[in-house]
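The complex is shown incomplete by one protein chain, all other protein chains being positioned as in the whole.
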Amino acid sequence: MSLALSVMEKTSTDASPLTMHSSEKQETVCIFGTGDFGRSLGLKMLQCGYSIVFGSRTPGMSSLLPSDAEVMSYSDAAQKSDIIIITIHREHYDFLTELTEVLKGKILVDVSNNLKINQYPESNAEYLAQLVPGTHVVKAFNTISAWALQSGALDASRQVFICGNDSKAKQRVMDVVRSLGLTPLDKGSLMAANEIENYPLQLFPMWRFPFYLSAVLCVFFFFYCVIREVIYPYVYEKRDRTFRLPISIPNRVFPIAALTLLALVYLPGVVAAILQLYRGTKYRRFPDWLDHWMLCRKQLGLIALGFAFLHVLYTLVIPIRYYVRWTSNNRTITQVITKKENPFSTTNSWLSDSYIALGMLGFFLFVVLGITSLPSVSNMVNWREFRFVQSKLGYLTLILCTAHTLVYGGKRFLNPSNLVWYLPSAYVIALIIPCTVLVIKFILILPCIDKTLMRIRQGWERNPKYSESSLNGKTDI
Amino acid sequence: MSLALSVMEKTSTDASPLTMHSSEKQETVCIFGTGDFGRSLGLKMLQCGYSIVFGSRTPGMSSLLPSDAEVMSYSDAAQKSDIIIITIHREHYDFLTELTEVLKGKILVDVSNNLKINQYPESNAEYLAQLVPGTHVVKAFNTISAWALQSGALDASRQVFICGNDSKAKQRVMDVVRSLGLTPLDKGSLMAANEIENYPLQLFPMWRFPFYLSAVLCVFFFFYCVIREVIYPYVYEKRDRTFRLPISIPNRVFPIAALTLLALVYLPGVVAAILQLYRGTKYRRFPDWLDHWMLCRKQLGLIALGFAFLHVLYTLVIPIRYYVRWTSNNRTITQVITKKENPFSTTNSWLSDSYIALGMLGFFLFVVLGITSLPSVSNMVNWREFRFVQSKLGYLTLILCTAHTLVYGGKRFLNPSNLVWYLPSAYVIALIIPCTVLVIKFILILPCIDKTLMRIRQGWERNPKYSESSLNGKTDI
Partner (left out) sequence: MSLALSVMEKTSTDASPLTMHSSEKQETVCIFGTGDFGRSLGLKMLQCGYSIVFGSRTPGMSSLLPSDAEVMSYSDAAQKSDIIIITIHREHYDFLTELTEVLKGKILVDVSNNLKINQYPESNAEYLAQLVPGTHVVKAFNTISAWALQSGALDASRQVFICGNDSKAKQRVMDVVRSLGLTPLDKGSLMAANEIENYPLQLFPMWRFPFYLSAVLCVFFFFYCVIREVIYPYVYEKRDRTFRLPISIPNRVFPIAALTLLALVYLPGVVAAILQLYRGTKYRRFPDWLDHWMLCRKQLGLIALGFAFLHVLYTLVIPIRYYVRWTSNNRTITQVITKKENPFSTTNSWLSDSYIALGMLGFFLFVVLGITSLPSVSNMVNWREFRFVQSKLGYLTLILCTAHTLVYGGKRFLNPSNLVWYLPSAYVIALIIPCTVLVIKFILILPCIDKTLMRIRQGWERNPKYSESSLNGKTDI
């Protein structure tokens, strides 16, 4: 906020010459309120060639405003323009009722935000529309920061969400937005104002479920591994194994979390296919949890990628660790002293190299998947390409990572000697979901089942209820 | 597809209030066809403030449609709006001929796709225009998925390619596209419809050549290394070296592929310069293969980066591998037992560290190059900056990676003892193209040659044929 001003003052001197050539008729826009945001927006609009009139309670006393802008009383300012931008907090809207006559037929742009989600029963914009009937209220600009407007550092979104009941009024406001170098996004009628006002108050809503899920996974497997690898040796052998806490145990938890989350990306698709096969139709809604799960698959996948990245880092530092160097050193010395032979085992070499190679190829494909999920990259591909990458490459990644874990287990896999207090190794548990997903997917792509599923997805119904839709399945897109 | 519906049903209840405040005049759009796509598009347009009229063969029986939309017969629906979106498969267009009278002067939006590239002699949109003369056919929306429209998960492209012969009709459709939050992209007249209809059927067309080229490279060098490192020892020494297959040999193939592909990125520029010098003019077309090669340089570079990334991963896991640990261990033991001294060699240390450092710096620059080729990043830089990064940084990367390979060879480089069945080490072959490119580039930037080339690129011709162009070379941009 404070930055807005400092930048503004500096540029306001530059702003005046920009409008020097005022022989051409410029559109005039009125701004009510002379706070940080009002001033920043006004200056930006001046720079983009608009004439600006500020409306203020105390027009004589207003300072810090761009020198090219006029400041007047609210009612005088309102008469100068069709578009009035209200940069005033909702609590102070009351005075607008007195101006109802002057504002009639004008476009009021509500830019206000609240402090909490759903703070009031109705959105600010709807409240404004109700307070000053006869005006066209348009919600806009509430996601733009004053500082970003001024500094040009619009790193965060350039998108301006817009809604309103009058489409011409919306169009006018969208033109203004575009001419400021921002991207308008029409969200429909004023009913959408609530959603738009809640938007800037949200903190990664789509990431919440994946985040908590992965937190729970991590904590569970962390303690699981602590029990097996720290507490058990301490109880039975009185050995202090706490030094495993910073790297060894996280490096068990991260790959498990990565593999499980990656499998959870593909599980809902498999569940949906089973549901459709069972119901024999696609014309029935999925349960809410499945819908929600499907919409946050991207986030699940990206968190899985994060864990995979950490797993790679934690694995690559292994030879640098003091513990590992000491152990390796010690083993060599023991071997020299005891003169025990340790012949080279081609099988061991194959197993070790295979699981490492599978893991690296899986990670490589995972990174490719992550890169294609970047908005600007996925924007460049068509729908078929996007599905090819996310589905074909995705399943290949899942197969490689599952195989990596299976080969890692190798001969020890279900060896009972690995049970500790009846608990199997953590990676055995981690394999349950991925293997389930892969087995079901394998069954689903068997020709006979795949054919039925395809027909259902093209509109065929086992027990048709809606005659028309099945009819249109053949002719309509 | 099935998702579209489930999401739609859920939101259709929310949709109705959005158009409650219908006192304002809304634009009405007509949609022919009530399939998945028609319904999804209709619902989306309702949410964005349009009135929607569906045209259907059997209007009474249509179900699952948004409750705010009217459903009528085709001819009734067509009369309600200027814009008619045809969400019907091409095979069922015939009925439109009966409506020729009603449709006269209206805008028909063709959204259809085919199943195969160039399935019909003419594009669907041109067929439609020919079928219903007197209408303004505009191609649009064919790249947008019904599911994406509804779920808002427009991860894949928001771009709507548009073409049509009437610019006003196109403008109207582009306004609709924009108001749905999508990005229209004008591709010209209806002649472009074929290209637009093929677009969603394509699978990475620009990646095909680089992909096959790198596959051939990989397979060739894989078998080359297998011969040298697995078959040769087996034939002559009966030693089983197959354990080299999963990691050691890929880790020879990947860097070779990366270096060769990177050099192939810069080779066409060098070839073009030679061609221009030889011809003494820039006013002649390059051969087709050179043009195509130039246009897929970015893809070649990105695949090279992928191989470089794999090479880095495969190199960093070296100390973790069983084979490496066993060998190192064994060597220490042998040394202890034989009491052979192994003095520290500063030269070896310099060579080893230099080639590793060169490789890492090269990889770092390569990653920077890759990041700047992301669409959203390259969009932020101006032309001069883009060329600086892709040309200057690119050549620096090539130099570092070539030097990395040269120093890696070190003293062994052309040592005849490295020949196996007269085959040199694989990396020696890998150096041919990069060294050639660098030598030619070095010659091209010699002042005398660079000056001639510069003059040619500014429009000068050794044997001028087109008097005007050489004239304009001085005054026009």
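Before moving on, here are some points about what is shown:
To keep things simple, chains are lettered A and B as they appear, and every chain counts its residues starting from 1.
Here is the rule we go by: a residue touches a chain if its C-beta (ideal position, glycine included) is under 8 Å from a C-beta of that chain, and two chains touch if they have at least 3 such contacts.
As the structure is a computational prediction, the values presented were derived from the model and not from experiment.
The absent chain, not drawn in this view, touches the displayed chains A, B throughout the complex. Only one residue from B:T58, B:S75 or B:S376 touches the chain missing from this view: B:S376.
Shown as candidates are A:V53, A:V109, A:V138 or A:L180; the residue that touches the absent chain is A:L180. Shown as candidates are A:I247, A:L393, A:L406 or A:I440; the residue that touches the absent chain is A:I247. If you put the missing chain back, the residues of chain B touching it would be 165-168, 170, 185-192, 272, 276, 282-286, 291, 294-295, 298, 312, 315-316, 318-319, 328, 331-332, 335-336, 342, 344-346, 348-354, 356-357, 360-361, 363-364, 367-368, 373-388, 456-459, 466-469, 471-473, 475-477.
With the whole complex as reference, residues 1-3, 5-7, 9-10, 17-21, 23-27, 33-38, 47-49, 56-58, 61-64, 87-89, 91-92, 111-113, 143-145, 148, 151, 153, 155-159, 178-181, 199-204, 240, 242-243, 246-248, 250, 306, 309-310, 313-314, 316-317, 319-323, 325-326, 329-330, 332-333, 336-337, 374-377, 379 of chain A touch the missing chain.
In this section, only the chains that are shown with their structure count from here on.
Remark: chain A and chain B have CA centroids separated by 24 Å (rounded to whole angstrom).
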